[in-house]
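Quick one: structure below, then a few questions.
Complex shown without one protein chain; remaining protein chains in place.
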Amino acid sequence: MTSGHALPEWSVQTWLNWPGDAAAPSLDGLRGKVVVIHTFQMLCPGCVAHGIPQAKAIHQAFPPDRLQVVGLHTVFEHHDAMTEVALRAFIHEYRIHFPVGMDMPGLQGQPIPQTMQAWRLEGTPTLLILDDLGRVRLNHLGQAEDLRVGAILGQLLAEAQHRAAA
Amino acid sequence: MTSGHALPEWSVQTWLNWPGDAAAPSLDGLRGKVVVIHTFQMLCPGCVAHGIPQAKAIHQAFPPDRLQVVGLHTVFEHHDAMTEVALRAFIHEYRIHFPVGMDMPGLQGQPIPQTMQAWRLEGTPTLLILDDLGRVRLNHLGQAEDLRVGAILGQLLAEAQHRAAA
Amino acid sequence: MTSGHALPEWSVQTWLNWPGDAAAPSLDGLRGKVVVIHTFQMLCPGCVAHGIPQAKAIHQAFPPDRLQVVGLHTVFEHHDAMTEVALRAFIHEYRIHFPVGMDMPGLQGQPIPQTMQAWRLEGTPTLLILDDLGRVRLNHLGQAEDLRVGAILGQLLAEAQHRAAA
Partner (left out) sequence: MTSGHALPEWSVQTWLNWPGDAAAPSLDGLRGKVVVIHTFQMLCPGCVAHGIPQAKAIHQAFPPDRLQVVGLHTVFEHHDAMTEVALRAFIHEYRIHFPVGMDMPGLQGQPIPQTMQAWRLEGTPTLLILDDLGRVRLNHLGQAEDLRVGAILGQLLAEAQHRAAA
């Protein structure tokens, strides 16, 4: 596991599972925490079968003051099917309780949304794990094993704790 | 397993995975075959996790001239999320190749669609199995075990064969 | 599914889960019932993961007066590990309640036991399904899908019922 670069800030049109009067979540504002970003599409079978359940399990297993799970809905196909109203129903039915941002639509009618483009993601589901300094420590397309994901999270939490104590 | 009554004909607004110039499928027209009807909603987690994969497996395992699998999209909640365009994307992504009918919306703004109402279905997924005489031989809400479903299908296929040979 | 030949009678040294004072089970005595024979070795991973749970599920799902599940322990390797005392502990721990016969050791020190040899089985787990006339209707090495196994059993039960009623 090599340490990586920071990501440019996400571009999100709407946040779900986030209080309307609160300042929008930002990568910058999450510095100091380990951040798990699950990028998905609600009609992507691999996201539904593996990615979403894993993100929910992470959200339940770790303390929210030290680790933040964020969903990012990066729609690059079937745009007229995966609308905000559809995503809201999906989040309700699948009992997702962490914040989910809707990636900003691509400029000039491009199908790839803006954050997905800026981060050069290659598909869904992609799991991104950032350490407390905001550096990418995992960028994984497809199904990621729980054991491996857990090990990365445990290491990053220990690193963060160590830095906080220094 | 007791033999049951015939169902009233379905009311379908649109058929997907069905040639546009062909006569619409009907229960009446399927007499002589064993019929498996998987009623579902595309945003129902149990349907996606269990019902759809089982219906696809049945579709692949049995000869189409003796057994017909039919999907029926019976939307009773989140109507503005589970539209035709969304269902088309879902069918594409989940690689469903059997015909899927969209149940006719409830009269006078009722949330329960017409076929679901007429058949008194209690939720999704519901698996209905009809014998070659059109009688309901299984009506199961929730996850149904493959072993049990297979046994019913095997018996009904044998009954149909026996009647055809008589 | 083609109809097959009858099997020569099994050669069993000891029956477990069978009353000691009862006549030993025989293929001949089971005529009239559908018979499911799960041949296995207690230290075969595929048997433990798939074959045994499937045989237990069949045993629970079907009426014992119409379908008989029989285990046959066909040890062809690690003979000194898979002894009768070990098999008894295995049957207890895995809560197997159908009769299990221990295949008769190979003649003249041959590793393949006698029934396995006579039936020309190629490994474990092998699932054999016989119809009510004693004919082999499935002979499957490895993991067999529940849906397919259920369909065969349903068909054979219907055939048996039809013959009994004739």
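Think of it as A, B and C in the order they're written, each chain with its own count starting at 1.
As a working rule, a residue touches a chain if its C-beta (ideal position, glycine included) is under 8 Å from a C-beta of that chain, and two chains touch if they have at least 3 such contacts.
Being a predicted model, the structure only gives us computed values, none of them experimental.
Partners of the chain left out, restricted to shown chains and counted across the full complex, are A, C. Looking at C:21, C:65 or C:93, the residue that reaches the missing chain in the full complex is C:93.
Looking at A:91, A:104, A:127 or A:149, the residue that reaches the missing chain in the full complex is A:149.
Looking at A:6, A:30 or A:57, the residue that reaches the missing chain in the full complex is A:57. Take chain A: the residues that touch the chain left off the picture are 54, 57-58, 61-62, 145-159, 162.
On the side of chain C, the interface with the absent chain consists of residues 43-45, 48-49, 77-78, 80-83, 85-86, 88-90, 92-94, using the contact rule stated above.
Just so it is clear, only the chains that are shown with their structure count from here on.
If the chains shown are joined wherever they touch, the resulting network is a simple chain of contacts running from one end to the other without closing. Each chain gets a centre from the mean of its Cα atoms; for chain A and chain B, those two points are 36 Å apart. Chain geometry summary: the mean Cα position of chain A and that of chain C are 51 Å apart.
In chain A, there is no position where the chain touches two or more neighbouring chains simultaneously.
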